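Shown next, in C-alpha cells, is the structure this report addresses.
Complex shown without one protein chain; remaining protein chains in place.
First chain written, first letter: the chains are A, B and C, and each begins at residue 1.
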Amino acid sequence: MSMEEIQEQIITEFSYFDDWLDRYNHLIEMGKSVPLINEKYKTKNYLIGGCQSRVWLHAAMKDGVIIFSADSDAVITKGIVNLLIRVFSGQTPDTIIDADISFIDEIGLKEHLSPTRSNGLMSMIKQMKLYALAFKTKSANQ
Amino acid sequence: MSMEEIQEQIITEFSYFDDWLDRYNHLIEMGKSVPLINEKYKTKNYLIGGCQSRVWLHAAMKDGVIIFSADSDAVITKGIVNLLIRVFSGQTPDTIIDADISFIDEIGLKEHLSPTRSNGLMSMIKQMKLYALAFKTKSANQ
Amino acid sequence: MTFDINKIRSDFPILQRKIYDKPLIYLDNAATTQKPQIVIDRITDYYTYENANIHRGVHYLSQIDTTAFENAREYIARFINAPKKEEVIFTKGTTESINLVAASFGRKILNKDDEVLVTAMEHHSNLVPWQMLCYEKEARLKVIPYSDKGEINLSTYQMMLGDKTKIVALPHISNTLGSINPVKEMIRMAHEKNIPVLIDGAQALSHLKVDIADLDCDFYCCSGHKAYGPMGVGILYGKTEHLNFMDPYQTGGEMVEHVTLYETSFNEIPFKFEAGTPNVEAVLGMEAALHYVEETGLDEITAHEKNLLVYGTKKLQQIKGVQIYGKAAEKAGILSFLIDDIHSFDAGTIIDKFGIAIRTGHHCAQPVMNKFGIPGTVRASFAMYNTREEIDKLVEAILQVKKMFG
Partner (left out) sequence: MTFDINKIRSDFPILQRKIYDKPLIYLDNAATTQKPQIVIDRITDYYTYENANIHRGVHYLSQIDTTAFENAREYIARFINAPKKEEVIFTKGTTESINLVAASFGRKILNKDDEVLVTAMEHHSNLVPWQMLCYEKEARLKVIPYSDKGEINLSTYQMMLGDKTKIVALPHISNTLGSINPVKEMIRMAHEKNIPVLIDGAQALSHLKVDIADLDCDFYCCSGHKAYGPMGVGILYGKTEHLNFMDPYQTGGEMVEHVTLYETSFNEIPFKFEAGTPNVEAVLGMEAALHYVEETGLDEITAHEKNLLVYGTKKLQQIKGVQIYGKAAEKAGILSFLIDDIHSFDAGTIIDKFGIAIRTGHHCAQPVMNKFGIPGTVRASFAMYNTREEIDKLVEAILQVKKMFG
C-alpha cells in the first residue's frame, strides 16, 4: 500500500470513533500490537530524546525500504509509535523524507503535535526522517 | 525661631505662588542664597550619594546646635538645600533627629520626596539626620 | 475574616473557562498559580497609564513608578517579615536567586574539599547550581537523606554539619513530596556551627506564612508566579552582612555608582544586585498578588489547602492500586501518586481529557524519582481556589484511567 493509502485507512479507522474516549481506547489497543523492538536495542543509543515516556526506535534497510521497530514504557506512546510505524515502515527513504503527516491532525491527535518537549511525537517523526536520510545518503555513497 | 515656626514661615511664603512656575522661580531664587560651603569641603567626603546633581554638605556643632552649609552644581537642588538648611541649621541634634518634614509636601515639592535615586532630597535629609545623630552620640560620650 | 471560596473563585477569571467543554480544574499550582483579576488589572493599568523606566528619571512617570517600585519592595519585605527592605532583591525567579547566591556567595567562600549540604529532595534549581559550584571548586556536595515518608532525619542532619560545611541549601517545601521541612530548627542547628543556610521557598510563599526574621535564614528564594503573581519576578532575601560581602552577580545599568572606562564602583544594596532595567510590571503585579493573599487571609488559605490535602489523600487512598509518594506528618497541598503500574504520561493524558490540569513526570526532581525507582509521578497541587468537588472529579478521572489501562 502506498503511504497515502495507509494514512487514508487510518483516518477511516478513526472516523468511526466520535469521542476522545473511544479514540484513545483504540490507540491503547494499537499500543499492544506495536512491532516490538529486539530487546538488545532497548539501550540509550536507540532512545529518542525529548519524550516524557521513553521511546526506543530501531530502523533497518531491507530491499530498498526501511523497517522500523519500537517500544515505549507508556501505552499511549506505544499506540502513537504504532501509527507511525504503520505509515512509515516499509516505505522508501525518499517517501519518508517527503512525508506529509497531516493525517495526525485529521484523526484528532493534533494535541500530540505541539513542538514541545513534553511528548515525543515530533521527536519520533524527526528521528524516523533522520534514519531515512541516513540510509539514503549511505546508499547514494555506495 | 523654632523649627515649626520656620516651617510655617516657608509654607506661608510658598502659599503666595499659585503655579509651579512661580514656585520654581522662588526656589531658584533661594538657590542663589544658600549658605555656601567652604571650598575646602567640596570634596568627595562631603558629597551626598544618590543625587543626580552633586551636593556637598558640611555640618558643625556650635553652642549645642548644628550649623549646616552646602552647595550643589544644580540650581534647583541648591534651592532645596537652602530650604532644608533654613529648617535644620541652628537646631539641636534632638530636634533634627525627630523632625517631621511634611512641610515639603505642603509647599508642593512632594515630587522631590520620592524614594528614588534620581533626586537627592531624601538623601539630604537622611544625611542631615545622620550628622545630628553623630553629634548627639559624640556629646553623650564626652 | 471569612474564607469565601465562591468569591475567591470568581476573582480568578481563568477558572471560568472550559477545557474540552468541561470546566477547567486547575491542579498544577506547584508549577505555576493562576492570577486574580486585580493582578491582571495592575499590569494593564501599569502599561496603560504609568509605564516608564525607573530610577534616575526626573520626569513624572519615572518618579511615580520609582516610588511605586520601592513601595512594592517595602510591602513585600513586610509580607515576608524581612528585617530590612534593602535585603529584598528582585530577580527573575527562584532559579536565578539561587544561582546568584551560588555565584556571588558560594564561589567566594568555598574552597577545595569544603562541603555544601543539600537534601535528596531538591528541585533541580536548588541542586544543579551547587553541583556545578562544587565541581568548579573541587568541593564536595553532601546530600541529606530523608525517609520513605519524606521526612528529614534531624539527628543525621546534625551529624553531617561539620567543620568543612560552608553552606546548607534546603527546600522549605518539597515540590514533589509536599514535605514541609523543619527549616527553622535546621537553620538553628547550622547556625550553632556558624554555617549559613539558604532556603528554597518556591513552594512556600503564599501557601504558608514565611517569616524571615523568625526563621533567621541567611538567604530565602522564591518566585512571584507561584504565589499568584506574574511571571518574570522572584525574590532573593539576603542578610545585609552577606549581601555587602558578596560581589555583584550581573553588571551594567543602574547597579553601578561610578564608571570610568577602566574602573567601576558599585551601588549599595539592593541595587548592587539589580543590573539592567528592572521588571517594574512584574514587581507591581507581585505586590498586588501578595496584597490579595493578605486580604484573603494567609492563615485561612493554609488551612483550606491543608483541608484539601487531607480530603484528597483520603479519597485517593480509597482507590485500589493508588500509591501516594510523600507522607510526611507536616505536609503542604501537594499530592504525588501513581495508579497501579500505569505510566504517569498515560494517566496524565487521560486525566487531561477531563479538563483537569495536573502535572506528570519527574517534576524537575529526578533524584526523588530515583529514590523511589519510578520514572515519574502524577502530581495534583492545590491553591486557595481549589475545592473538594474538584478532587472528586479527579477521582472520577483516575477511575477512568484504571479502566482504560487496567
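Criterion: a contact is a pair of C-beta atoms (placed from the backbone, for glycine too) under 8 Å apart; a residue touches a chain by one contact, two chains touch by 3 or more.
What you see is a predicted model, and the numbers here were worked out from it, not measured in a lab.
In the full complex, the chain left out of view touches A, B, C.
For the chain missing from the display, the contacting residue among C:296, C:313 or C:360 is C:360, taking the whole complex into account. Of the candidate positions C:275, C:384 or C:398, contact with the unshown chain belongs to C:275. One of C:39, C:89, C:117 or C:308 touches the chain omitted from the figure, and that residue is C:39. Summarising the interface, chain C meets the missing chain with residues 13-14, 17, 19-20, 24, 26, 28, 31-32, 34-35, 39-40, 43-44, 47-53, 56-62, 92-96, 98-99, 120, 123-129, 131-132, 141, 143, 223, 225, 230-233, 248, 250-254, 256, 258-264, 275-282, 345, 348-349, 351-352, 355-361, 364, 366-367, 370.
Residues of chain B that touch the chain left out of view are 20-21, 24-25, 28, 52-54, 73-77, 118-119. Residues 49, 52, 111, 114-119 of chain A touch the missing chain (whole complex, contact as defined above).
Everything below uses one rule, namely that only the chains that are shown with their structure count from here on.
Distance from the chain B centre to the chain C centre is 44 Å, each centre being the mean of its Cα atoms.
Within chain B, no positions touching two or more other chains are listed. Not a single residue in chain C touches at least two other chains.
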